[in-house]
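Right, one structure below, let's go through it.
Of the protein chains in this complex, all but one are displayed in their positions.
Let's look at subunit A:
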Amino acid sequence: MTRIDLTGLDTRPAQVWGGVRLVPLVRAEPVPGLRLSREVYEAADGRVDVGDGTVYTSYVPHGFVADWSGAGREEAAYGTRLGDAPPAGVPVRAPHRRLARRVRGERRLRFLPLHLALEGYLSLHFGGPSVLWEEWSRAALRRGLSPRAEAAYAGWEVPGLAEALRVFELHPGQCGVLVYTADALAAAFVVPHPEDYRLLHPTLVEDLYGELVHQYAYYGGPVPEFTARIRDGAGGIRDLADLRAAAREQERRWAVAHDGLMARDLLDTPYAFERAYRMGSFALYRFLPPFARDGRGQHIGELITDHKGRTAYLKTFRLSDAQVRRGYLLRRLASCDWHPGRTAEALGIAREELVRRIRAAGFGALLDAHGLAQAARNAREG
């Protein structure tokens, strides 16, 4: 599996609010056997005392619960089940313990949206250099890339997104949405069942968005609305049936234009999938982009597929250019055993240029100035 497969999801006309464009995705039939629901954690701020005076604080807005407890039980969504009366909130004592967690004996899986994907991205070559080259400092070899941190924005900090989600009109059968800011794909969100979507739609404002999304929404102006145009040249339309056909054609043309043009980056890019969990005939994956520097939008994300590989659940996070650059650099360094000289050669650039790039990517602290000078001298004399 290398690509995201959105078979079974049809595009409907977008709704525009300022710089935000929301494209609804509609399923003719819900995915059987899987339901998603939201879980609200009571202890919103998880505080963990590390012991040396440091306190680790994390904010956990909500988690998702995937339920595959029986094929055909469409009413099994957590929180809406009758008779069972589940608790409204489940307190989390250690929010950072495991990001996909199955409760013993239950056919339900809890996970925090996007944290799997972020974990995947942040742990990319987290260990740092694997071979002791003299250019790397002792700290880099001992502790690796630390601390692991990426900036993200909550949905309500993205200008206009909250309002756009509020005035958005859900389609019947809608199971997903593609969020664009300044017409760049910011996030994709797909769930198995329309009822789930209706309940989870408001959670989009609590989710994480990359800094690029925030910047685009902040600096980008209003985006133009796609508007229908019916061509009525000589003799084109003679009666109401012709007019109806032309109107239908407008709907279809939008869907084609969108899938081929706007969502192309998401659908065409090959991704590296890693299975995080298997549940019945479904599998929970996280994926990383190729970190290709071709100007395409790069997403990390997580996905649940059914036995045919079709998407039942999808959530993506758009990386900024700086994040893509970091990922690319780490990939290339790792493929050359972290040797700066060979990496520079593989990239076709000078060694000094590579060092500059490492510094620019924010990994400058990992380099050993003394070692660099030594290596440069060796290379000159060598």
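We take it that a residue touches a chain if its C-beta (ideal position, glycine included) is under 8 Å from a C-beta of that chain, and two chains touch if they have at least 3 such contacts; residues count from 1.
Here is the rule we use: contacts and distances are computed from a predicted model.
Per the UniProt record, the chain missing from the shown structure is "RNA-binding protein", taken from the list "NADH-quinone oxidoreductase subunit F", "Flagellar basal-body rod protein FlgC", "RNA-binding protein" or "Protocatechuate 3,4-dioxygenase subunit beta".
Although one chain is not drawn, the whole complex shows that of A:1, A:122, A:154 or A:243 it is A:243 that touches it. Within the full complex, the residue among A:1, A:170 or A:322 touching the omitted chain is A:170. Touch with the chain omitted from the figure is made, among A:16, A:34 or A:200, by A:16.
What subunit A contributes to its contact with the hidden chain is residues 12-16, 24, 167, 169-172, 225-230, 232, 237-240, 243-244, 246-247, 250-251, 254.
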